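The other protein chains are all here in position, but one chain of the complex has been omitted.
Up next is chain A:
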Amino acid sequence: MVRRSVALLRGAAASGLSQTLSEILVCPLSKQPLRVCNKTGSLVSDEIGVSFPIKDGIPCLVPKDGKILEDDDNNVALRSGSPDDPSSTNMV
């Protein structure tokens, strides 16, 4: 899962995130890599199931800004939003 997240962050240009940020940013709580979700325009920390918004190209990674992704359906739906991920596209 971690490897996939890294690969996904590379294709982050669509969300307005700069190359530097996509290389450097991690989840503020778990310090694990983040995954860009182009559909919702957010950064997702799979480790703890929290999504952080990207407002106007500025990622908001304050823990209080994060939304907890509750059920699994939601997770699958979010994951399918990323075009670089063949496995999750198949699931839809």
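Here is the rule we use: contacts are C-beta pairs under 8 Å (C-beta built on N, C-alpha and C of every residue); 3 or more make two chains touch, one makes a residue touch a chain; residues count from 1.
Here, contacts and distances are computed from a predicted model.
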Among "LANO_0F00870g1_1", "N-terminal E2 ubiquitin-conjugating enzyme", "Vacuolar ATPase assembly protein VMA22" or "Methyltransferase type 11 domain-containing protein", UniProt-listed name of the chain not shown | "Methyltransferase type 11 domain-containing protein"
Contacts of chain A with the missing chain: which residues?
-> 18, 20-21, 23-29, 31, 33-34, 55-65
